[in-house]
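Of the protein chains in this complex, one is absent; all others appear in place.
Showing chain A:
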Amino acid sequence: MAVELDVFVGNTTIMDEEVYQLWLDGYTVNDAVKVRMEGGVLEEFEASADVLLSDTMDQYRTFQMCERLLHSPAKLANQLLFQIPPHRQAILIERYYAFDDAFVREVLGKKLSKGTKKDLDDISAKTSVTLKSCRRQFDNFKRVFKVVEELKGPLVENIRQHFLLSDKLARDYAAIVFFANNRFETGKRKLQYLTFQDFAFCAGQLINSWTIGAVDNMVEDMDVDLDKEFLQELKELKILITDKDLLDQHKSLVCTALRGKTKAFNEMEANFKNLSRGLVNIAAKLTNTKDVRDFFIDLVEKFIEPCRSDRWTASDMRLYLTHYTNSAHILDTFKHQVVWDRYMGVIKSCIFKMYHD
């Protein structure tokens, strides 16, 4: 004695957002029913567990049937099988492509390959995101990566148009793609304090200023690959630390500007040369892919950590970097103003974002 078949199909496809979330989160039907019961739908609506089970099954089936379409969201809008109001479609897509910060933090900068996919059960255990959900998120990253890889034009815009995502989510995906492409190291212990949003912000900065797209917006991969010429030019900045006069001159300009404005002045003065060497060396090494990968770890080791141990406040940092950048313009023998601005603009905002506990 059992219900052998049980379906409910609406002309307008009925989807419960709560159940959708449970499905996305990788709950099995039975677990989802449990969660829903605890959530109190039953009391609210005097339904029985059977009713809830039947409803959950129906919805899961619907989602599974929709999933194929969600893989290329543009299809969702002009498919004929499900009649879904546009605002619902937007919700479906946005939620489907949403990800857990804990999960993304684990795969950020890793190659989106089969190998990484095999590690998903470890990640699942570590982040307590269900394996099913991990797979979905990982596949989403990979899918977006594959699609935009072959497209011309601005990265964020491509993602937004192809996957019909909100601007915010499209930017996040751009960051993920950018990190995966350049394989930035984000997993080291020293970087653990950084959130995905910190990295996403930095990625945005890098994409806007350091990629080919910053100068030419009609080439492939323009927003994914760093501008090679620019990286070459960065070597020229070395003069700031190799030329003793320039270094001293730079230091005195910065110190003059800073004196009396901060409690950390002494530390700043004492560390100036170290810090300056650190930043300029990072710039000079970026032609090596290996060093590009270590960009964030370098920033932390060479700059953020020393400052933090000297107990600079965030506004100290702001003050210091502003004057450090601007003073270079006054150096008469320093000819690489444009490259310097392009470099320091990004460094500045990245460090501001990354300088926290």
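Assume a residue touches a chain if its C-beta (ideal position, glycine included) is under 8 Å from a C-beta of that chain, and two chains touch if they have at least 3 such contacts; residues count from 1.
As a convention for this text, contacts and distances are computed from a predicted model.
Asker: So one subunit is absent here. Using its UniProt record, which name fits best from "Protein ROOT INITIATION DEFECTIVE 3", "Isoaspartyl peptidase/L-asparaginase", "Exosome complex component RRP41" or "C2 domain-containing protein 5"?
Answerer: Choosing among "Protein ROOT INITIATION DEFECTIVE 3", "Isoaspartyl peptidase/L-asparaginase", "Exosome complex component RRP41" or "C2 domain-containing protein 5", the correct UniProt name is "C2 domain-containing protein 5".
Asker: Looking beyond the chains shown, say which of A:Q83, A:T289 or A:S315 touches the absent one.
Answerer: A:Q83
Asker: Any idea which of A:N30, A:Q64 or A:S315 touches the chain not displayed?
Answerer: Within the whole complex, the residue contacting the unshown chain is A:Q64.
Asker: Even though one chain is hidden, which residues of chain A still touch it in the full complex?
Answerer: 1-14, 45-48, 50-52, 54-55, 57-58, 61-62, 64-65, 74-75, 77-83, 85-87, 89-90, 161, 164
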